[in-house]
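One protein chain is absent from this view; the other protein chains keep their places.
Labels A, B and C are assigned to the chains in the order they are written; within every chain, residues are numbered from 1.
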Amino acid sequence: MPETTFMGVPRSRIPWAPTIDYQKCDFCMECDEFCPHRVFERRDGDVKLVVANPDNCVVFCRACAKTCGPDAISFPDKPSTVALIKKLRSEEDEG
Amino acid sequence: MSYLVLACTGLDKAEGSVAREVAIRLAEEAGAAIICPVALNRIPARYKKALAENRLVVVDGCATGCAGKLAAAAGAKPALRVLVSDVVKQAGSVLPPDLRLGPDALDLAREIADEIAARQAAAPGPQPAVAQKPGPVAFAPPADFVVVVHDKYEFRIPVTGFFFNANDIWVQVAGSRARVGISDYMQQRLTDITYVDPPEIGATIEQFDDICTVESTKAAFEVVSPVSGRVVLVNEALEDAPEAINEDPYDSWIAELELSAWEEDRTLLVDGPAYAAEVERKAAED
Amino acid sequence: MASDMNKTTKVGIISCSGEELAVGTISRSAVRRVLEVLRPHDAVTLCLPLLLAGNEGERNFARTHPTITIDGCDKLCARFGTEKHGGPVACSLVVPEILGDRATSCSRSLRDWSQADEQAVAIVADRIAAEIDALMGTTTPRLSSTPTRRISEVET
Partner (left out) sequence: MTEEREKVLVIPCSGVGKVHGLLSREAAYLVVDELASDETQVVCLALLVKGDEETLATVRSRPCIAIDGCGKACAQKNIEIAGGEVAEALQVGRFLTRHRGARPGDGSALSDEGWAICREIAEDVVTAANRGRSGEGAS
């Protein structure tokens, strides 16, 4: 399967995905129930939820964070992500 | 009366106390008229006339921007917006956390008030805060479509006049205005749309900020803005009939923006034929 | 929606979907089966009441598509309603004529849905698909109906 791209850049080179703050997360699973892209995965043990498929995350989408009561989900800074994508695109253009 | 001042007056942070002090100073020394944020929230009609006739200065304490949001909710566009926490940060100083203002905080309030007063004295004309509703701008319906067929689905993409971001949002530009909406591909993936949570009029959006949320019978979807600008209109018809997006995705615009950086935004968007190729790829991956 | 969006002429289907009778539910479900599974590329549907309540494009549906009507009973509401308010009917189907005795044991509500209903839908849907093929001028046998899921499950 060919690698997925976003705005012409290999998705794997864009570090856009949620980060769970386990100090805050109460494993209510709202985010996992919400997200249709299987970014999260449930686990047995102390840490019951992990970001298993970061590349499935839709770049610039932060919807799961809005469902998070304890405010445990954060995302990379948007302007620097845009800057990175621009940089990668220009590299791509230069070949 | 020279202008209106709406300050957050936040009671839980020193920045709020400073904002309040700024408003009082402007009223005492520069003849500004105070809009009480609590009253504006409770009885917006009280200030309707004043907002329609005068310019407005908004002073917020912190980035939560309550006063700015109250102004936006009243349909008012501030001529000047000041954020106390930003001023403190830019000055490289730290505001003591006391809610009762000490000498340093009072100095800060005076500086901010003087700066606002000076800028307002130099400002031209009355510039009412609540503008007349912006007149209609002509957005032509799509003339021709590319059709991407995948399984039983047919995804239509306008050949010209529309640009797309990688989050499946279209933008149509007319002069300095742009309309944004959801592509045919995405509306079909979402299936029946049941709710559109519209953005606030007056909200400033940067490219790739989420502009609003859309709910369907299958999923919730964040509308990621393809452009930067200020929201000037929302499509109120979608409130009662969100399914219109399913019926005619390119006519069912969600918001209209006054563009602020179109030339730059454009470089990160694709045109219809390029988006069609993108849709083909995405549909194959699904 | 702009009519030039229809690049190919598809066969139109209008079902009575009669709410009073079980055969109305069968007619509605059969149309869905045709559109979702059997002939998604070749057919489109219009809700019958839109011929009166809809816009001009909807009222013109039967003039812009060769149209099959599916009726649940001999009142032939879909057929006569389409002819009266829409346009010509290319083919008129009646569920009890297709189903024979099966028609009398169908369920009206999905709450009572059974395997027998599912089979009835499949039979009617297959017949509609055959008529679509005839109107489209194709004879190649394609996907035919086999009862599958009908229980409360949402695709994700």
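Throughout what follows, contacts are C-beta pairs under 8 Å (C-beta built on N, C-alpha and C of every residue); 3 or more make two chains touch, one makes a residue touch a chain.
From a predicted model like this one, the values you see are computed outputs, not experimental measurements.
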| item | value |
| --- | --- |
| Contact list for the unshown chain, restricted to visible chains | B, C |
| Of C:Leu50, C:Ala90 or C:Met136, the residue in touch with the unshown chain | C:Leu50 |
| Residues of subunit C in contact with the chain not shown | 15-21, 24-25, 28-29, 31-32, 36, 45, 47-54, 75-78, 80-81, 84-85, 108-111, 149-155 |
| Touching residues (missing chain, whole complex) on subunit B | 191-192, 194-195, 197, 215, 217-218, 220, 240-244, 246 |
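Here is the rule we go by: only the chains that are shown with their structure count from here on.
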| item | value |
| --- | --- |
| CA centroid of subunit A to CA centroid of subunit C, Å | 43 |
| Distance from subunit B to subunit A - Cα centre to Cα centre, in angstrom | 25 |
| Subunit B, residues touching no fewer than two other chains | 218 |
| Junction residues of subunit C, two or more chains touched | 156 |
| In the complex with subunit B, residue positions of subunit C that touch it | 1-2, 4-5, 7, 36, 40-41, 154-156 |
| Residues on subunit B engaged by subunit A in the complex (per definition of touch) | 165-167, 206-210, 213, 218-222, 224, 268, 285 |
| Subunit B - residues contacting subunit C, complex | 141-142, 144-145, 147, 149, 151-153, 156, 218, 247-248, 251 |
